[in-house]
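In this view, the complex is presented without one of its protein chains, the others remaining in place.
The chains carry the letters A and B, assigned in the order they are written, with residues numbered from 1 in each.
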Amino acid sequence: MARIDLVDLAHSYLSQPPDATHYALKPMTMHWRQGGAYALLGPSGCGKTTLLNIISGLVVPSQGQVLFDGRDVTRLPTEARNIAQVFQFPVIYDTMSVRQNLAFPLQNRGVPAAEIEARVKEIAELLDLGNALDRRARGLTADAKQKISLGRGLVRADVAAILFDEPLTVIDPALKWELRSKLKALHRRLDLTMIYVTHDQTEALTFADTVVVMHDGAIVQTGRPNELFDRPEHTFVGHFIGSPGMNVLPARVEGRTAEVGGVAVELARAYPAQPAGRRIEIGIRPEYARLTASGGLPVRVERIDDVGRIRFARVRLGAASLSVVAPRGVPVEGDRALLALDAHQIHVYADSRRLEGAA
Amino acid sequence: MSLHLDRISLTVGGVPHLDSISLTLERGTINVLLGPTLAGKTSLMRVMAGLDRPTSGRLLADGADITGRKVEARNVAMVYQQFINYPALTVYENIASPLRVQRRPAAEIDRKVRAAAELLRLENHLGRTPLQLSGGQQQRCAIARAVVKGSDLVLLDEPLANLDYKLREELREELPRIFAASGAIFVYATTEPTEALLLGGNTATLSEGRLVQFGPTAALYHRPASLRAAETFSDPPLNVMAVEKRGEAILLPGGATARAAGLLAGLADGGYRVGVRAHELLLARPSRAGAIAIRGTVDVTEMTGSESFVHVHAGPLRWVALTPGMHEVAPGAPIDVFVDPDRIFVFAPDGGLAAGPADSGA
Partner (left out) sequence: MDKPINNAAWFLILPAFLIVLFNAVIPLMTVVNYSVQDTFGNNQFFWNGLGWYQELLDPSSELGGRFFASLGRSAMFSAIILAIEVPLGIMVAMCMPRRGIALALSLVFIAMPLLIPWNVVGTMWQLYARSDIGLFGWTLNAIGIPFNYTNDTLAAWTVLVVMDMWHWTGLIALLCFAGLKSIPDAYYQAARIDGASRWAVFARIELPKLSHVLLIGVLLRFMDSFMIYTEPFVVTGGGPGNATTFLSIDLVKIALGQFDLGKAGAMSIVYTLIVLAVCWVFYTVMVTGQNKGGRG
């Protein structure tokens, strides 16, 4: 059980970093609430693994503090931190049975045998491993092994936080669904702080109640999944979250009108004139741009992708190219169609940062 | 070239890996092998490449039997999940390497390497070595090498699995264009149904070493021939329930009954299994008459920002409903989910498709 605070934290793998670009992690302050489900989301090299390693104690940060429930643990080794970690590839002790694997962390801490037995049984039931307790761990499937890795963290009564490092990488899609909902149910039931590192937006958004999006060693936005989806504060967030990502198009904005690729688009809010030299873009998610039967902007359809439950079209609006939803039954004549944009869902960005317009 | 697999089986140490697989792949097509881990995708590719010899069955190229021919004697290229390049060579030399082996004239090599680099957007990285590239670029380099070779058959074994989500999306979008420019037979193995849909072309769904169904990708998704085919090609997993038809009534699991409407109306009496894709499982009663309501309990709700996945259990059923927008339903809360009897797959007791949506070809 722990609240985790990161105070003025930064890290460079060089001992004397010449400038900010040499920091794997740029200065940040963060508070992780006890019992929260967090996701650290970003592409490889964004610093999310460095941050995870600092929390777990594998890396000592160049500056700043890590506090667990107010106690400074910045320099404490992993084993003294009461954390558990699930890795990308399942880590199991090959020669031991499932039962022995689960009992291992407790045995190492000198817990009485009867207590171990009871606790192992309880956790095995929780993870649906009850029937496999006496099997050799090495013969099991990847998802069962990953459950064992998690179980070794959960058996410890003192565990403060569980860290997940892309835990579903080697799991088949069908089983991912099961494991993901299992994780979520466990989180609700156990009231543990969980931090989940991933590059996969679906995993991050479905798991976490707070998602931290990282880019280039810095946090670009923290928020609930729907906030990140509906109000990306940075074009990177818009692009990175959503599949396909947000359409980010160079534009000229004046008051309530944006000119995109030579076509005028109505906005729901008014934006003051921006100083010259700033890069102005508008962003709209494909989900809020739909081909329509009547009353839209004329576009040219370049391609339609059927992803099963929904169809996306790649269209040209003047000179700009964007992804939009192509509902079934909407007419496309030759390559021409009509596009309706939801004006309330169009955001304006100056130098990649979102502008707050006036109603 | 067209490649014909005629009842290919492969048994290794008494364990069957492939079981009598017959397929015909035409030149210039993308063929996706879709199935979970150990379904036989990699084994099948190895047989096609000539790395493994099938235990029985034949492999025909344009009608000629090439079953026993070794990989060296065939004109094939492979791309793996791991990014495999020559670490000491530049990107240019990496792409040129198969042409150098073929002893092509220098001018032709240069022309082809530059064309392939442009196709894969590597033109600005030709002087670097693979280790100076990002993962996505390394895999582009490996694909460029496979494409430039001018092979009749290009095999890609989960080539995007080790890439970040966004890089995967980006490269996946380009792949059909890259493939179309080449004219070889492309075989692409993946575990992800969405990937198959985005690549298009043909798909062969595999399960436990057997071919479940083969055909145009969209058709396979919208009109699976069997329960197994629908389950293999479904993400989120297909929601399935056993029902029994008695006259005008449908007996649902748990003892409730519903009126036999929609696709269920025209069936003979007897037991069936009904498959409902997650996005066809509705949280609000549809306007169309005859919807089947099922009372369940919410396990978990997952939200992706634009959509919500509501995990529901009702008796023995564990279902997932995918619904647009944000629908936070408290766990443990009772919920009614609705099945539109026109938007379902009905499977006969032998697993074959008995009825499916009419417009499914779209």
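Here, contacts are C-beta pairs under 8 Å (C-beta built on N, C-alpha and C of every residue); 3 or more make two chains touch, one makes a residue touch a chain.
Here the structure is a predicted model, which is why all the values come from computation and not from measurement.
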Full-complex contact with the absent chain, from A:19, A:94 or A:134: A:94
Of B:68, B:87, B:183 or B:334, the one touching the omitted chain in the full complex: B:68
Residue among A:12, A:62 or A:149 touching the omitted chain: A:149
For chain A, residues in touch with the removed chain: 56, 58, 77-79, 83-85, 87-89, 91, 93-96, 104-105, 108-109, 138-141, 149, 152-153
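Assume only the chains that are shown with their structure count from here on.
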Between chain B and chain A, distance of the C-alpha-averaged centres to the nearest whole Å: 25
Touching residues (chain side chain B, partner chain A) in the complex: 36-37, 134-135, 164-167, 169, 191-194, 197-198, 200, 218, 221, 235-237, 277-279, 299-300, 302-306, 309, 311, 320, 322, 324, 326, 331, 359, 362
Chain A - residues contacting chain B, complex: 43-45, 142, 172-174, 177, 180-181, 184-185, 188, 199-202, 205-207, 225-226, 228-230, 239-245, 285, 287, 305-310, 328
